[in-house]
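Taking it in order: structure first as structure tokens, then the write-up.
For this view, one protein chain was removed and the others were kept in their places.
Moving on to chain A:
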Amino acid sequence: MKSTLLVGALLTVVTTTSAFAQAIKLADVAELSGGGATVGTNWKNGIDLAIEEINAKGGVLGRKLEVTHADSQSNPGVARAQVQKALDAEPYVLLGPGYSGSVKVTAPLADEAGIAQIMGGEAAELTQAGNKFLFRTSFGQQSSMPKVAKYIHDEMKAKTVAVVWVNNDFGRGGRDVIVKELDRLGSKVVADLSTEAGQADFAADVGKIKAANPDAVFVYLNEEESARILKELKRQGVTAPLMGETTLIGQKVIELAGDAANGARGHVGLTTDAPVDLIKAFREKFSKKYNYVPDHNGLKGYLAVYMVKASTEKMGKVDPKKFADTLHGLTIKAADEPGILMDVTFSDTGDIDRQSFLVEVVEGKQVVKQVLPKVK
């Protein structure tokens, strides 16, 4: 009797282990609380949605995907500890973080471990450090800022511009590129204002913008701060047109800022309002599952998982060491892999080339005004 029990127990252990061995393990470290909670929560939900879909269709090469989520608390120090912990468990691919500052301190860890890291950060410098394992899910600032500067100069015809940015890696990176580009095009930066992450009161900053009386204001802050400054700009009656990036006109910003978001414009690499059928379908699935409309971070998380799928299927095997090599230079077509939503090409540095959009907030809704094509 005893031996039967023992054999039974052993069998259970063996079957469970083999079931686990079959799953492809992904590790996600994201901003699930703190200032970046909007970013991290959307990212996480996007990941979960993609995994659910892929697993429902039989997984990747017949194996299911599994993910563990860890909270970086929007703090680079915590992110580093969480990424180290995640890497110790030897995941197939590391997903996240979303904040550039957190990516900057965690990328060397993934590089050292030889594990590919698919992240949400947009700071220009991230992919310029020679890291062979780092991949973007959206445009880096070096790709998007020149498009923004050109729009401010050519379409808005702004001769003077106020630039307000958040004093972290993300903000500083964007500010450096846009100031250089505006200068090159001949638009003068009349106010160059740094603000703090998590800042609640923007009265003084908006006061300075008002005093500088620019033709256009370029706002480059995180989502919550963007909403606060939009409200303050409206409160103090600043009428100059507002231009930004995804973070100025995202769904969460529109929800938080209400009327004050109307009229704001932004260059957007990814938007759930894009006139693309696959993105519309994604938006519908996401909203149905989570009861809210995702922002671009939801798309990024979703795409990250489909990047894993497409690259693995291209390799024809699950090989963490070869994963990064395969993804470099790879073009994934939406016709072949609908989960990738739009045709995309990855460069040797992990940067992406994809079509993008120029969006304006009209009556609380993102309206795509122009589609900017893929560069190559």
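Note that a contact is a pair of C-beta atoms (placed from the backbone, for glycine too) under 8 Å apart; a residue touches a chain by one contact, two chains touch by 3 or more; residues count from 1.
Methods note: contacts and distances are computed from a predicted model.
Trainee: Among "Branched-chain amino acid ABC transporter permease", "AsnC family transcriptional regulator", "Stage 0 sporulation protein A homolog" or "Aminomethyltransferase", find the name that the UniProt record gives to the complex chain excluded from display.
Mentor: "Branched-chain amino acid ABC transporter permease"
Trainee: Can you say which of A:A129, A:A211, A:A281 or A:V371 touches the chain missing from this structure?
Mentor: Answering carefully, the residue with contact to the hidden chain is A:A211.
Trainee: Tell me which of A:D28, A:D111, A:D169 or A:E224 is the one touching the absent chain.
Mentor: Touches the omitted chain: A:E224.
Trainee: Please identify which residue in A:L32, A:V103 or A:M119 touches the non-displayed chain.
Mentor: Within the whole complex, the residue contacting the unshown chain is A:L32.
Trainee: Where the complex has a chain not shown, which of A:L256, A:A304 or A:M342 is the residue touching it?
Mentor: Hidden-chain contact among the options goes to A:L256.
Trainee: In the full complex, which residues of chain A touch the absent chain?
Mentor: That gives, for chain A, the contact residues 32-34, 37-38, 41, 167, 193-196, 198-201, 203-205, 207-208, 210-211, 224, 227-228, 231-232, 234-237, 252, 255-260.
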